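Complex shown without one protein chain; remaining protein chains in place.
Moving on, here comes subunit A:
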Amino acid sequence: MADNTNLTTSQRNIMKFDPKDHEIALSTEDLHVFYGKTEGISEGDLQFERYKISALIGPSGSGKSTYLRSLNRMNDRIATVKGKIMYRGLDINSDAIDVYEMRRHIGMVFQRPNPFAKSIYENIAFALRQRGMNKKQDLDEIVERSLRQAAMWDQVKDDLNKSALALSGGQQQRLCIARAIAIKPDILLLDEPASALDPVSTSQIEDTLLELKQNYTIIIVTHNMQQASRISDYTAFFNLGKVLEYAETGDIFTNPKVDLTNDYISGNFG
């Protein structure tokens, strides 16, 4: 694999937003992630603009998923995360933050579709019920709205009481997206949401994400460079635990400033 142990600053190209023109939804400062003594992420300084799709790309083991999972502290009991994660002026990587409340605002969808072994309806109602919402009318409304936003209402509206496990992989994943947006998060983190799916389901998920962009800030890890170029506004390139380049997607794919990025997107390694 390409080596990036001794990089000078000129070999990295990390875009910073001008806060006057861009609203920052989430940013990280000097983020380090340790698995025991080994360092998973040694540096990750990124800013994510509101109502945009930002893609994290890079070869396997580059730390992009680790980085993403740190953002809503899913790594809490697995790894040590040092550094700041700024959200609405607060460092959410501190003990003062109520993690559970924070995850309500920063939702996550995983690589493998992971619906509960409950009905479609109950999958979406789960998080709402946990928050004390029990009125059937409210629940019905949110279930419908979430499924519509995930573009699967028409397919499942007559089968809401069927087991979610009976759905196809693509539908399961869209159900997971619907479940995540049912609690109206601010930011949606997606960890390779389409990598276990066929091309048709993948393109449906992508369409869904482009729809959701109007209301949600989306950060997506993807293995698929075409996917990143199709749907994202900004792209960050990870290698060996470091962000090497972060820029507008068009620039990354047509005019990368860093050699390693160029090598990766032209398929020389990874």
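In this section, a contact is a pair of C-beta atoms (placed from the backbone, for glycine too) under 8 Å apart; a residue touches a chain by one contact, two chains touch by 3 or more; residues count from 1.
The working rule: contacts and distances are computed from a predicted model.
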| item | value |
| --- | --- |
| Undisplayed chain, where the name is taken from the UniProt record, one of "Phosphoribosylformylglycinamidine synthase subunit PurQ", "Carbon-monoxide dehydrogenase medium subunit", "Fe-S cluster assembly ATPase SufC" or "Phosphate transport system permease protein" | "Phosphate transport system permease protein" |
| Contact with the hidden chain (one of A:Gly44, A:Gly63, A:Gly107 or A:Pro193) | A:Gly107 |
| Omitted-chain contact residue, chosen from A:Ile24, A:Ile97 or A:Ala127 | A:Ala127 |
| Sole contact to the chain not displayed, among A:Asn72, A:Gln149 or A:Thr217 | A:Asn72 |
| Options A:Ile183, A:Ile205, A:Val243 or A:Ile265, residue touching the unrepresented chain | A:Ile183 |
| Residues of subunit A in contact with the chain not shown | 72, 74, 100-104, 107-110, 112, 114-117, 126-127, 130-131, 165, 176, 179-180, 183 |
